[in-house]
Every structure is written in C-alpha cells, then in structure tokens.
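Below is one structure, written out as structure tokens; comments come after it.
Every protein chain but one is kept in place in this view of the complex.
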Amino acid sequence: MTAYFARRLLFALVLVLVVSSAALLLTRLAPGDVTAQLGPFAAPEEVASARARLDLDRSPLAQWVLWLARAGRFDFGDSFLYNRPVRELVARAAGNTAILAVVALAAATALGIPLGIVSGSRSGPAASLIRAASLVCVSMPPLLTSLLFVFVAATTRWLPAGGMTSVEALDGRWSTWLADVALHLPLPALALALPIAATFERLQAQSIAEALQQPFVTAAAARGVPPREIVVRHAWSVSLGPICGVYGIAIGTLLSGSFVVEFVAAWPGLGRLTYEALRARDIYLVAGCAATGGLMLAVGMMIGDLLLAAADPRVRERPAG
Amino acid sequence: MRRAGLALVTLVVVVALGAPWLAPNPPDRSFAQSLYAPPTIVHVFDGGPRAPFIYQQRLVSRLERRFEADVSRPVALRWFTGGRLVSVADDEGPLLLLGADALGRDIFARLLYGARASLTLAVVATFAAIAIGALIGGIAGYAGGLIDETLSRLTEFVLVLPTMYVALALRAALPLVLPPGTVFVMLAAIFALLGWPIVARGVRAIVASERERDYVAAGHALGAGPWRMLVRHLLPSTIGYVAVQATLLLPAFILAEATLSYVGLGFPDTVPTWGTMLQDAANVSLIGNAPWMLAPAAAIFIVVLGVNLAVQGRGRAPVQLEL
Partner (left out) sequence: MLRLWPAEAPTSPPVRRGGQIVASIRAEPRSFNRFVSRDQSTELLTMLTQGRLVRINRATFELEPWLAESWESSADGRTHTLHLRPGVTWSDGAPFTSADVLFSLQAVFDPKTQSVVADTLRIGGQPITAKAPDAQTVVLTYAVPSGPGVRLLDNLPILPKHKLEGALAAGAFASAWNNTTPPSEIVGTGPFVLREYQAGQRVVLDRNPRYWRRAPDGGVLPYLDRIVLAIVPEQNAELLRLQAGELDLTSSELRPEDYVPVRDAEEQGRLRMIELGVGTDADAFWFCLKPEAKARDPRFAFVQRPEFRQAISHAIDREAFVNTAYLGAAVPVWGPVTPGNVQWFWSDVPRYLHDDTKARAMLYDIGLEDRNQNGILDNPSLVEARFTVLTQRGISWYERGTAVLREELAKIGIAVDIVPLEFGALIQRLLACDYDAMYYRPVVTDLDPAGNLDFWLSSGSAHFWNIGQRTPATDWERRIDTLMLEMAASLDPERRRQQFNLVQQIFAENLPVLYFAAPRLYYAHSTRLRGVVPSVQRPPVLWNADSLSVTN
C-alpha cells in the first residue's frame, strides 16, 4: 500500500516537472515572444530590457535551468502580460477552476448515480426517459452545453450569462460574495457536469444491472428481501467499484471540459489564463499554468485511487501500476 | 436505436459528400447585399399550394440588418440546374436557407462543406491514432519485459494528460497562421498523438493474453518471425476492440477541431469547418437576434448522437470521458 502510493507520488512529481518544462521549452521555441505586447512602435531599448528581464536573451537551455532553480524555491517568475508574480495569478485561477470542477463533479455525482440506480434496476417509462436524456447529454459535450446555456441565460436573463462575480458583491462580507458566486456557478457547473453525469448514469446503470445478476442478490430475493432493499443495500455496494474507478479518469475530463466552459462563460479560471498565456507566449505564465494543471491532475488521480482502494480491497494488494 | 444512429451518421456522410451538389451557393461566395441576412423562407403557399418559391430579400439598412421581402415577385426555385440540386438565378437570389454570416456567405453551404472538413479530419486522425496505438500496444503486449514496461508507462503518461490543454499548447507553439493544408496535417498529427494511448492500452492487453495461446507457440515452432506473428495473427484479433475505440475517438476529434477553431487556434476563418463557423456564435448578444448561427453546434450534436446511438446498439454503453 505505502509503496503503491509512493510510486504514485513519484509519478505525480514527474508529471508536474515534465509538463511544465515541456510547456516552457515549447513556448520558448515557438516563433515570436511576449514583448510584442509592447505595441508596434515600442523603442528597441524597451523591448531589449523586457527580453532581458524575462531571460529571453539567454539560450533556451540556460533559461530552463534558471527557471528550474528558481521554481525549486517556489519562485515561478513574473508574468509579463499581467506584470505580477505567476504564483499569485496561478493560485487564484486554479482556485476558481477547482471551485468549478468540484461543484461540477458533485453535481454529476448527485445527478448521475441515483438516476443510474433507477434506470439500471428498473424498466418502464421513467427508466426509458432517463436513458434517453442521458443519451442526449452524453452527446452534448461542454462546448455545446455551455454555448447553449449562455445563449439561454442571455436571452431569458434568469442567470448571469458569464463571469464569476458581479460588481455589487464587492463591499459585502464574504457571505455576500459567496451568494454572488453561487448565482454565477450553476451555468458553467451544469454545462460541465451534464455530460459527466450522463456517463456516470450509464456506468452506474450497467454496473447495477450486472450486480443484480450476481448469485447473492438472487439468493436475497429468494429469501424475500424487498426489491428496493436489494438494490440499495446489496447490489449498489457491489456496483460501486467501477464508479470509483472512473473518478480518477474524470479529473482529466473535468480539466479539459473546464477549459471550454471557462472560455465560453468567461469564468476566470486556469483554462482562460492558460489560453491567454499561450496566445501571448507569456513564457513563465505558461509554465506556471502547466505545472498547476499537472498538480491538479495528480491530486485528482490520487483521490481517485484512494476512493478505488476504499471501495475495492483487491486494489490495495495489487502491485503498483 | 442502432439503426437510427447509423442512419444519422450515414446522412451526415452523404450530405458531406454531396455538398457541392446540395449547396445552393458556393461556400466562399460573399453576397455584399446580404451581410447577416436572415434565412430565406421557402414558401409553398400563395393563395393556394404551388411549387416552392421565395421572395427576394432587399436590403433596407445594413447597420440595422433590415431586409424587406419583395412580395410583388415570387421567385420559383430552380431544380437540377447548373450542377446544383436547388438554386435560384443570380439576379433573383440569393437563396440562403440558414441565412448569411458576417461576410455575407451562405451559412447552409458552409455547414455542408464544413461537414467535409470536420469529418475528413476526424477520420484521418482516427485512423492515424489507431495505427499508432495498435502498433505500440501490439509491440508492448507481444514483446513483454522491459519494452512492455517502458511503452506502458509512456501510454499511461500520455493518457492522463488533459487532451484539450495539450492540443492547445502544441497548436499554440506552432505559427498561428498557416495555410489550411498545413493546418489539416498538423491537427491530424496532434489528435493522433493524443488519441493513440486509449487504443494502445486495450490492444496491449489483448495481444498479451493472445500470446499465451497455442497457435502463437505453434506459429513460432513453424518459424514465423515476430513481426509476421504480430501483424498477421495477433493484431487482427484486436479488430473488434479497435472498432469500438474508433467510434469513441471520432466524435472526440470532431469536437477537438471545433474547440480549437472556436478559440481561434484551428483552421483559418476562410476554411469552412464547424469550428470556424462556431466562432460567430461567440458573440452571444448577436446570437439572440440570429439563432441560426448556432447551426454548426446542432450539426456536431447530430454526429455525436448518431455515433452514440450506433454504438449503444452493441449492447454496451460506451464510456466516453476523454474530451
């Protein structure tokens, strides 16, 4: 068990290192650099001093080594675009993305699992309806759902069509702020959650249908245990394994999906920041975003592993891999 | 269900192939008098039922996007003329079934041509991903040992990366403006690079278990080389699995193209693809007055739904999580 997680931790470290270094070098080797942001008629001295400040006048390898040495001291450089430390920018953006992702995952679970239990254990109009809805949702990736929701919000004005906070919440206490964020959250969170909820529903339905075929369930039914209790008490706990396994994978999906949602719904998260950094070739910001993304991914995967281990004892004994 | 799905997918493919014949206008022709024009309504009733006709839309105010139908003169649609299914004469049109975009181009025509670009790219990328994945997975499963270990780690590593970000980073690192042909090859390569691990993982498992079976040992005894064994005997046994993976990759790639083009990192705006067309939908307040600009989103939905329906008919719900 300990060895397993030690290996997982090592994998996480390698992931963060490789991903951020690759992002740094990729940005450096790409044509053009961030000093173009100074505008068409910036003085050559101004451009040169900006390039020097960002180590862009050194060789890519030297720049990478310097960056790595500083990153070891948790100094990730400054963003040229925002003129402030990368760490500060990335921490805030990652927090916003985490809020969105966690809420979306919770919503997907709350929607997908119960509906999956119903559609997997029963037949009839309700189950068919759930299956149909889930089919539609699984065919509506976040790009489409977010566009649709933003369009609906903008035309009906039921919810804010974008952003994370409105200006009115500025002076209030944190509870006002929270309420304001809560008002902005449903749209992007749901856009992100729906396709995942549909996947959860399908997995849960499939896995509960399989569990209901198991001999011990048939035996319980023969003992006269009521069907509802069979489903909830016996079959569900057995069917949990595959669901827990999918959480680890869902993290990657959440991150990918949140990029699109953040972009369409103007959520100030990591996806938007990464996009802007990449577009402007803001080198340290790109690297910082990549490192943070890698870290979030690794943490998510470890949580997924823990869940899996908790649900399925076999995993704990399994050698790493 | 499955039949409905296949029918949807077939429909889209037929439409894509028949685009030059089905579209009333060329996709890149801009009608200067029809910027942001609404869809041309096809009438079939004029006092009594009659053959489909339209009223020519006259521009009243460009800025206010006001058009007035010239009801004094119905224009009959021409069928099977000039190599097109349906069209109107140049001086009586244009026939814009889904309206026109910011440059006065026919959205319907672009949607049809867009199907070609988007689908071709997805199919090419899928084949590439499968080829790479089957090869790497096959080698790993067949060779075992250190090779297997290395390749499996690599597969696992690429698998956990959030695809959208990697695609974005790779695309952004290349020159942002490139000729469409180069963009096509580049996007296909990026997608294949991201899609192969899903294939490789399954292929490796199947090949590894097949390797232990008698016929492989027999083949070795008869002097068949490893490559021959792998390509002629082991990989064919994975075809069923690969086919299912292909149906998962295809919609994912269609979406990836749409997303990249939507954020301005895919094809240039001159190439009609569903993604470049969706860019117009980014201006949400514009869409309120022109919901038909969401047509490419509907097209993407139809394809993904079709594929999902078709796969569901196999009795197993596909778990589609990537992208």
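By letter and in written order, the chains are A and B; residue numbering begins at 1 in each of them.
Note that a residue touches a chain if its C-beta (ideal position, glycine included) is under 8 Å from a C-beta of that chain, and two chains touch if they have at least 3 such contacts.
What you see is a predicted model; the values in this text were computed from it and never measured.
Displayed chains that the missing chain touches over the full complex: A, B (touch as defined at the top).
One of A:60, A:162, A:186 or A:241 touches the chain omitted from the figure, and that residue is A:162.
When the full complex is taken into account, the listed residue touching the unshown chain is B:35, out of B:35, B:131 or B:189.
Screening B:22, B:69, B:102 or B:186 against the full complex identifies B:102 as the residue touching the chain left out.
Interface note: of A:89, A:107 or A:192, the residue touching the hidden chain in the full complex is A:89.
One chain of the complex is left out; on chain B, the residues touching it are 30, 32, 35-36, 61-65, 102-104, 175-177, 264, 268-270, 282-286, 288-289. Residues of chain A in touch with the missing chain: 31-33, 36-37, 39-41, 43, 45-46, 49, 81-84, 88-89, 92-93, 154, 157, 160-163, 165-167, 170, 266, 268, 276, 279-281.
The rule is simple: only the chains that are shown with their structure count from here on.
Chain centres here are Cα averages; for chain A and chain B they lie 25 Å apart. Per the touch definition, chain B reaches chain A in the complex via residues 152, 157, 160-165, 168-170, 172-175, 251, 255, 258-259, 262-263, 278, 281-282, 284-285, 287-288, 291, 294, 297, 300-301, 304-305, 308-309, 312, 316-317, 319-323. Those residues of chain A whose C-beta lies close enough to touch chain B in the complex are 15, 18-19, 23, 26-27, 29-31, 135-136, 138-141, 143-144, 147-148, 150-151, 154-155, 161, 196, 199, 202-203, 205-206, 246, 249-250, 252-253, 255-257, 259-260, 263-264, 271, 274-275, 278-279, 281, 286, 290, 293, 297, 301, 321.
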